[in-house]
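Here's the structure we're looking at; comments come further down.
Left out: one protein chain. Kept in place: all the others.
== subunit A ==
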């Protein structure tokens, strides 16, 4: 593909809001995970909760979008001056020339879960104040962002479970390549809700401890929440030093099972190969891999096999979900931003909570963050339904 510039980017997770907090957390091997105290949930698990999400007040004219998920959209957009960079891009290109491509798995389903508790005892009707379109619907976060910036161009939500906000980069890149738009707001937002917490628990995939990706004794995920965004534009003739570029995107399907990965990681391998092909780079050019690494026994084993088969056992790699939790539909964008931080700060992120590497997975897995040159990074995101996406990012010298 033709490389694209991430002219601005930001991430908000349980590590903190914005790049500075995220970078400090990664450098200090900090984890933002805490025992689950959320809403009325009574599960023995840990979560990655973003603080002060519900303190966000949406603009009056957009109050119909008010729900935890869209509050996190706003919190995320306003971090690092990202919203200001978007407004400058709109001024440059026009309001119909900036597209919106946002990923989510559950959008504002929490709003519906809460509304179902308030159904009319006689008629069974949902409460008057519940608005499906602007809270529950998968498009609600993209529509909110489009209206937040007064945009009039194309917009779509990608919802492929935990690969959603990696695949937004592919969708946006295609429209930038065709010239439909001149810039794209890409990203992902997912928030804690009962569906995912009880859902992953029903599959016995939540850990009673903080998640330990790629640990010999890993025993499940820690559900997190997050918002991460990037502004994608064409690369100028002379990009400034330290510019982060999207170099390649690879997508594939497992065609195997709805909630279990292909045991040999075949779909994962196809996605990584496609991303390298798209970037025009050999496997040896990758300096760091941000693994999907959810910390379930099956997921890490399958991904590990695919990574070893393609990259061997030398490339430094880690999953950062021990720090952020699994932010589900936001994971792709969160981890793309973590790769950007790795490349621009010479940082190889570690894996908080992981103690003992799994000897069955021979990878150069980073337990502790350390400094190291990263010119090209690869980020993996895989989801239910066998949806796989890998991104290759680079930095200008």
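The criterion applied here is as follows: a contact is a pair of C-beta atoms (placed from the backbone, for glycine too) under 8 Å apart; a residue touches a chain by one contact, two chains touch by 3 or more; residues count from 1.
The rule is short, and it goes like this: contacts and distances are computed from a predicted model.
A.B. asks: Just by its UniProt name, which of "Beta-ketoacyl synthase chain length factor", "MxaC protein", "Cytochrome bd-I ubiquinol oxidase subunit 2 apoprotein" or "Cobalt ABC transporter permease" is the chain not shown in this complex?
C.D. replies: The record for the missing subunit names the protein "Beta-ketoacyl synthase chain length factor".
A.B. asks: Looking at A:49, A:66 or A:143, which residue reaches the missing chain?
C.D. replies: Of the listed residues, the one touching the omitted chain is A:143.
A.B. asks: Give the residue, chosen from A:51, A:119 or A:217, that touches the chain omitted from the document.
C.D. replies: Final answer for the missing-chain contact: A:119.
A.B. asks: Who touches the missing chain here, A:160, A:191 or A:243?
C.D. replies: That would be A:160, which touches the missing chain.
A.B. asks: Across the whole complex, list the residues on subunit A that are touched by the chain not included here.
C.D. replies: Interface with the chain not displayed, on the subunit A side: 1, 96, 105, 109, 112-113, 116-117, 119, 124-126, 130-133, 137-140, 142-143, 146, 152-161, 167, 170-171, 173-175, 177-180, 182, 194-195, 198-200, 202-203, 251-259, 266-267, 270, 274, 383-387.
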